[in-house]
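As you look at this complex, bear in mind that one protein chain is not there, while each of the others sits in place.
Right after this comes chain A.
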């Protein structure tokens, strides 16, 4: 059967064409035909009209794929069903398509139009799934289509679709890296997204596509820090790892002073004073002294922000998140604060053994640098007999790293029990660990050595061999005192068979042959006898031993050495032959012997430095902890180096999120630019804008009274429609009521008291106002339905914002003493409902009277109209007079130009309305708002920038600035968390300005999308 299917595989998609039985012998033909029959049968099922049959066929096909069987010849039959109504069939077709599209590129194109249709679906979930499958089809030819789809989805109003767009970015990038620049643009846009749903995915895309573009993070840094706790756990891991790298490039090393203090010894005078103090006190004072001398280190508030916002995540149930935070603290936190991660890491030791394995690797690295951190948890690393060997060995590593003078006795006692274990690999590792403890801690060296020597009489050869190797290393440190141990070991050569151990003993004897002058030649004699049967590594050591003895004691060993060298000369291993030849030339004086032989003794019997028994985890921390590269101790593909701390901190102001000045001239240009760039504006950004969640209820209470009259005009004209609509309104109200109740309840349970603003919160809000984007939109062309909706809201209008901003129309110097200011009074302009009321204030600063003030020669854009104020007959000196004029700006922010005339002069003036002034405040429920919002298509966008000065250091200030810039005020909505302000223009064109934000609490993330009615699929 397997051969049959193999043949089928080769044939691939063309199998349906030919008749493969021809010319085959009957037996194999049978197999083939049955094979094809099976597929034919599936094809038939797929072609049938019954969904159940299709489903059955797809299930069988998916099962084939799962088993790794090739089902590519069914491609045409399957792809036909891509538009199937049945959702499970559809899903399975998707599975199939994604699996085989790469192999059958041409046929896969047939399905593309289905997904393109899906991308336009009103249901966000369908849009998302269409994008997901489309972007998973690895066919190069559709790259432009994917690019377009991603761009569109990146500005979709649904955060879920935007998330999917973020997921699609790395897919496209891997398919066609040429698209990088365009993708970076999309990433930049999505990085500015404020929803938690998107944050994790876009950072993942960032890491895959352009991890080097750290500059893209600046503006989003504070936002990411603040969103972090609400992002789903997988996203958290990615964001934390990225922020670790970011912080390394942007902040100063918090430990830089501390470290140098520890190294630096105290100045002479101080030493006497502090000598009596305990260790800590000394350190502290030294630190203080040093700090006083140099510029004190002050942590960047953003650095602090990161540390503070990640700390709660140590409590996560997800081990990867805990590890990510732990590595962040290890790499970024001041020394004194790193300790907090120990407890969490120890907790992970309770988890699955794979998790333990990774955590222990990282703990092992940490313990080398920061031993103190884990000392209190020493007992948590005690080994249990049920641990897998690899865990045991890692724990042993950690215990060894943790050993110091105070706890060494406890640890050694623990090690004693381990030596009795049945797991021999583990016993060997324990002996190594004892050796390392002995080298590191001088006090216990003798005890350990004695213990190890006792192990030499152990019955298990492996134990003995390992002990020999370790003893050899220990003896090298102080050979003089231990000639008896060397003698003891020399005796072992008779019994021990493990080559490494034999080699170690021989080396020891050779090296210290002067300490055992009687035994050494005898050992060589014995070894010479068995030379031919030894392992290579032992043979090499025999040659070594012979050479050394020849040099020290040539009288006794000359012949033996010659014998050994002769044996070695004809050895099978060329290494040994080479060695023998080399040594003979070096030590045996001949006529031709070179200058080197004079130094042979020096060469061979030089003092050798004792081996340093180091942890294999030393210096691994140059890899980012928790990374794959760290675990493997080798750079893995795509690993981003953890940069060194900068010497001087880069400009911290890059993270400031500024809203540049709202200037009249530039704003217009900018708007034009933007329009050129993006012909379409989706409603994705409409959450941007100022509002405040906490006190919205009180806002609404105060606001409800005053603005009502502004609606009066609308109500008058449309009274009949109002009746029709009243019912639906009632329902909406009820909905609203319910929701409000619910919200209240959830609010009560909420953890974060929104009233208390921490500084980060403020930064967060700060950042989201970098671009204030007011989305302005003509609702529908027939004004009838619009007015209806206006009418509906009339009862609940909200107050216009309290402060009315005054603009200068004419400066008193240019006006030769006549100063003119204007403001938008936000009162209805009674003569014409379509006009905006502009209040104009004339001040006469001259000493003479000004007469006949009036408007002349208005230069207006088409469609704009102006209603002049009645002529002012007389303005006495020092007096002020106020008049009201009406201007129909016709939805645009184009200026109205006209001449202001007095009895003697004419002044050219212009009035340009800020967007907010073109709107009329209307109260509507969230549901209504959503409904309206849902109908908005093809947007106009007006964006402005604000510069926030030093004064704007709190949320209130910023909100004020933004609202004043946009000329709108905060409004409340059903939820205290998100506010929507719907403003309606008087002339029946609706402007929609939605403002809102979700605060940092996770329970509120994406609020605006979840509480509303779900879009209905047509």
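One rule holds for everything that comes next: a residue touches a chain if its C-beta (ideal position, glycine included) is under 8 Å from a C-beta of that chain, and two chains touch if they have at least 3 such contacts; residues count from 1.
Everything that follows uses one rule, which is that contacts and distances are computed from a predicted model.
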item	value
Among "AP-3 complex subunit mu-2", "tRNA (adenine(58)-N(1))-methyltransferase non-catalytic subunit TRM6", "Exosome complex component RRP40" or "2-methoxy-6-polyprenyl-1,4-benzoquinol methylase, mitochondrial", UniProt-listed name of the chain not shown	"AP-3 complex subunit mu-2"
Given A:249, A:404, A:447 or A:562, the one touching the chain that is not displayed	A:447
Of A:412, A:429 or A:490, the one touching the omitted chain in the full complex	A:412
Sole residue of A:144, A:589, A:638 or A:863 that reaches the chain not shown, by the stated touch rule	A:638
Contact with the hidden chain (one of A:224, A:485 or A:600)	A:485
